[in-house]
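All protein chains but one are shown in place.
Labels run A, B and C following the written order; every chain starts at residue 1.
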Amino acid sequence: MDYSRQELLITTIARLLAGCRLVATGASSPIPGAGALLARALSGGRMRVNVLGSIRNDFLCDGGVELFDLAGQGRLDAFFLGGGQIDGQANINLVGAGSAYPQNDVRWPGSFGSGYLYYLVPRVILFREEHTRRVLVPQVDFISAAGPTGEAIYRPGGPIGLLTNLCWFSFDRTRRRFRLESVHRGHSVEEVRDNTGFDFDCPDHVPETASPDAATLQLLRGRIAAEIGETYPRFVAQVFPDSVAAAQ
Amino acid sequence: MDYSRQELLITTIARLLAGCRLVATGASSPIPGAGALLARALSGGRMRVNVLGSIRNDFLCDGGVELFDLAGQGRLDAFFLGGGQIDGQANINLVGAGSAYPQNDVRWPGSFGSGYLYYLVPRVILFREEHTRRVLVPQVDFISAAGPTGEAIYRPGGPIGLLTNLCWFSFDRTRRRFRLESVHRGHSVEEVRDNTGFDFDCPDHVPETASPDAATLQLLRGRIAAEIGETYPRFVAQVFPDSVAAAQ
Amino acid sequence: MPGPTIEQLAAQIPDGARIAVPPDYSGVAMELTRAMIRRGVRNLHLVCVPISGLQADLLIGAGCVGTLETSAVTLGEYGGAPRFAAGLKRGAFKMMDATCPAVHAAIQAAGKGLPFMPLRGLLGSDLLKNRPDWQVIDNPFAAEKDPIVLLPAIRPDIAVFHAPFADRNGNVFIGRRRELVAMAHASAMSLVTVEEIRDVDLLSSEESAAGTLTAAYIGDIAVAPRGAWPVKLWDIYDYDDAHMRQYVEVSRSDEGFARYLADFVYQRQAAE
Partner (left out) sequence: MPGPTIEQLAAQIPDGARIAVPPDYSGVAMELTRAMIRRGVRNLHLVCVPISGLQADLLIGAGCVGTLETSAVTLGEYGGAPRFAAGLKRGAFKMMDATCPAVHAAIQAAGKGLPFMPLRGLLGSDLLKNRPDWQVIDNPFAAEKDPIVLLPAIRPDIAVFHAPFADRNGNVFIGRRRELVAMAHASAMSLVTVEEIRDVDLLSSEESAAGTLTAAYIGDIAVAPRGAWPVKLWDIYDYDDAHMRQYVEVSRSDEGFARYLADFVYQRQAAE
């Protein structure tokens, strides 16, 4: 079965979440949300997923602080963070680029919960669709949340890797380096290298990112598209037009 | 109009609370509760009163911690504390007496919120009906909450005085001493002295504690008896039998 | 499917566990407490959030408690807690006297994954003097010297309480009793008894969700009608006045308390 770029990202995310007991997604995160809901569907009832902005898939009752409290308690297994810039030490920047802070040339909304969750959640998946040297830089201009530094601080959390439109990098917290694990169908190691501003480890043979099987795609296009459509109807209309048509 | 011992205590408490905006009473506190409700009735709508255990007069919505948070915020103007022992420096003991802690000869329930509220609430009224040398001691055996020590600590709160079955002592936080302000009708300075285990300041002339006027007594026996009766029916049946009869 | 029994919940509380229990006004799992005594649990570290009553007195009297952390143990208008006082006098358990907001703060610290929480008050008290686990630091934000107490987080293994009902998805209605939320957040898991399971979804409306402890925190739920007896439950039922009076009377002596256990705790097992 053929599949779209988004479908590959979603199924890859679902694979990365396997074994988690509690996963949450943040604002404006349709692909992580769909990935988490797919992982839940495949978990046989062992995974809880909280989709921010959802009504049916939001079980939090204690206000906006509860997500952070869950992370502090060690109950939140996985979360997603992005960044206007991400560097080779896995520092992420959600604040701004160019010139001196706070009068940056480009200003993004701000750090949200990253300055905390990145340190507390064991399985943070860095997710940024755009894979360019503008985003993946040698060194971020502002550190919203620091990659693992090797210093002895309380840090049960951190990045497990970085997923983009081109590839999946794992992150080695001890060596503080990304490693290219797989390249998505239709793309090449050279393309990844050309568009990445930081150094990374690269094995001699880099496999293609695993394609979703037919059963998974069917589950995604049916039940999962409906589930995530509650929170992200425009995303579903665009990515799963057949699913929408079938429901109507 | 004649009045009972309890009616004098209640009306005295109401007078001590004049000007407060928010007053709370704790567990097993019918006389402070009635005093606070009377003060509210006399405040012309400027005072809020929270009676622990009441349904109609409990406005807290944030669980057991809210009373302490209110005190921390500086919103709680007055509260009542007692003690198995109270000494001349206004240290209070709600834990136990005799032999070495924790294996005291006599053990009381414990310190409840006193170790905090005594430091935070500006107008703490020490209230203990029993006025004996057993209770009013030279030095408490265990300090649940310390009287003002003169040390430079953050302490917006503390005792304004001590009300007993015999008298009203004010407390001077700078000099760390009680002062006999008034003796209740039917009792004498000598009786107070004989039954007090600690030294206190005593002016040459000690007035009689002000008697409640007829209007106040009428308010107390009518509306206030009904209000406090919701939480303390047995107290009202005993102290205001006529009020109960009238309501039936 | 039928839920677990009370005995199955009690079996999940190992010897030496640190368990958090609420005050009488929040909902006390008395039926489960009796099952814990029957199963013979030992050496509990009992954290009362922030005080306890009959529940602590029974567990102490039955020899289940190794450490007691509380701001008070009282039977309220029924008087002092006799087994608590007797146990203390003979040094039967380690006592950690606190003040109510200190227990709340330490529980909230754990609910946030913090190592400690500051608290005002306490300075110059014998509470502070007898708690070597509490520390005093100088407030680093103050211009002048400003000592303040830091309390280490209390992280219970299990929160144990009784509530009016749970919904079909395992969410528990707790109303305004937010100390139950705090206990559940702080604890590795919660064991809850309820009057009944209702075939509703508490998360389906904003109003009901506001008073709900979400299922993610809860390990197991058992149905126990009148499960707080003889303690009250909210405004749903009151103390069993005659029983409470009887308890205070007979429990003054070791023999009387043993008889009480035989009649009201072990008896039940024999009948089943």
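Heads up, the rule we're going with is that a contact is a pair of C-beta atoms (placed from the backbone, for glycine too) under 8 Å apart; a residue touches a chain by one contact, two chains touch by 3 or more.
This one's a predicted model, so the numbers in the text were calculated from it and none came from an experiment.
Across the entire complex, the residue among B:60, B:189 or B:226 in touch with the chain not shown is B:60. The hidden chain makes contact, of the residues C:120, C:155 or C:232, with C:120.
The omitted chain makes contact with just one of the residues C:4, C:66, C:79 or C:175: C:175. For chain A, the residues touching the absent chain in the complete assembly are 27-28, 53, 55, 60-65, 68, 72, 94-96, 101-105, 107-120, 142-146, 149, 151-154. Although one chain is not displayed, its contacts with chain C can still be listed: residues 105, 112-120, 135, 137, 139-142, 146, 148, 150, 152, 173-176, 206-211, 234-235. Looking at chain B, the residues touching the absent chain are 22, 48, 58-62, 68-75, 120, 154.
The working rule: only the chains that are shown with their structure count from here on.
Contact with both chain A and chain C is made by no chain of the assembly. Relative to the C-alpha centre of chain B, the farthest chain centre belongs to A. We define each chain's centre as the mean of its Cα atoms; on that basis chain A and chain B are separated by 59 Å. As a whole-number value, the distance joining the C-alpha centres of chain B and chain C reads 29 Å. The set of chain A residues that touch two or more partner chains is empty. Contacts with at least two other chains are made by residues 181 of chain C.
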